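The structure follows.
Only one protein chain is missing; all other protein chains are in place.
Showing chain A:
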Amino acid sequence: MNRTLSGLLLIFAGAALVLLPLWANSGLVFLAGTTMVVGVFALSWNLLFGYAGLASFGSGGLFSIGAYTMAVMLRGGFEGQFLLLIALSTLAGGAVALAIGIVALRRSTGIFLAILTLALAELLRITLAKIHWVGAEDGIPNIVRPNFSIGLATVDLGRGNHYYWFLCIACALLVALSWWIAHGRFGRTLRTIRLDIERAAFMGVDTHRYRLVAFTISGAIAACAGALFAPWAQIVTPDIGNMMRSTQPILFTLLGGASSFWGPMIGAFLFSAIEFSTRTLVGIQEIITGSILLGVVLLFPTGVAGAWNALIARLTARPRRDEATSAALQPVKE
C-alpha cells in the first residue's frame, strides 16, 4: 500500500507541477521551476551523503560551474546547440568533481572533506567575482532562453511557459537517472560502503573507486542543474555558488529525510512552500522558517519522508517490538 500510495502521490505532484502555469501566478511558476532545479541539485548531493556516506559542503561550486558554462556559451551565440551545451556543462562539472575527488578522497573524509570542498567552492566564487570577462561581481545578465532545432522541429524556449515545461521534462529525466543509479547495483554497493567500509573492502569492493565515481556523478548532476538554472533565472552571479547554495541541499535533505531517495526533493518543495507562504512577514520570516525546520528535525529525525513511511507502516502492519531500531541507522528506503 505504501508504494501504491506514494506512487499515486508522485503522479499527482508531477501532474500538478506540469499544469501549474495554467492557473498559477507567474511568481509561483518561477518559484516552482527554481525548486525543481534545486530539488534535483539536492538529490545529487544526497547521492553522496545518503548513499556513499560522504558530506560535501561545496556542491554550490559545481552548480556554479554548470551555470557559468551555460551562460558563457549562450552569450557566445551557441543557443542552437542548447542540448549539447547542457551535456558540455554536465561534463565540465563532472570533470572538476573527478579532479577534486582524485586529490581529496584518498586523503580526507568526514569533516575534513566537508571543509576542503567548502574552501574550494569559496575560492571559485571569489575568483569569478574578480574576472571581468564573466562580469565580475555583477555576473552575466540577460541570458537568453534558447531557440533550437531537433531534426525538423524547432523549439522556442523563450516563448511563454515553454522553458518551464522543458524544466519539468529535464528534471524528470535527471530524477529518473538518479533513481536508476541509486537503486541499481552501483547504489547498493555505495550503501554497503556507507554502512561498513571495512567490511565492503574485505568483500572485495574497491571502495575508493566507488566513492570517486559517486563524487563525479554527483558533481555532474549538480552542474547539469546549474546549466538548466542559468536560462531560467536569466542571470548568473558569483553568488550562485555561495555558501548558502551549498547548504541548500543539506537543509532540504534534513527537512525531507536523508534516509529516503525522495527526501531532498520533498524538503526542497516544503522549504519553498514555507518561504512563499511567509513572504509577507518581513522581519520574522527567517524566525518562522527556522522554527519550523527545528521542529521537523527534532520531531522527525528521519525527516518528513521518514515520518510518512513510518506512518504508513504503522497503518498497514502491526508493529513488532524487534523492529524498533534506531531511526538514524535505517538504510535508505527503496
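By definition in this document, contacts are C-beta pairs under 8 Å (C-beta built on N, C-alpha and C of every residue); 3 or more make two chains touch, one makes a residue touch a chain; residues count from 1.
Here is the rule we use: contacts and distances are computed from a predicted model.
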| item | value |
| --- | --- |
| Protein that the absent chain corresponds to, by UniProt name, given "Xanthine dehydrogenase family protein subunit M", "ABC transporter substrate-binding protein", "Glycine cleavage system H protein" or "Sigma-70 family RNA polymerase sigma factor" | "ABC transporter substrate-binding protein" |
| Touch with the omitted chain, as defined above, among A:Thr34, A:Thr109, A:Asn147 or A:Thr247 | A:Thr34 |
| Residue among A:Glu137, A:Asp156 or A:Asp206 that touches the chain left out of view | A:Glu137 |
| Touching residues (missing chain, whole complex) on chain A | 25-31, 34, 130, 132, 136-139, 141-142, 233-235, 237, 239, 279, 282-283, 285-286 |
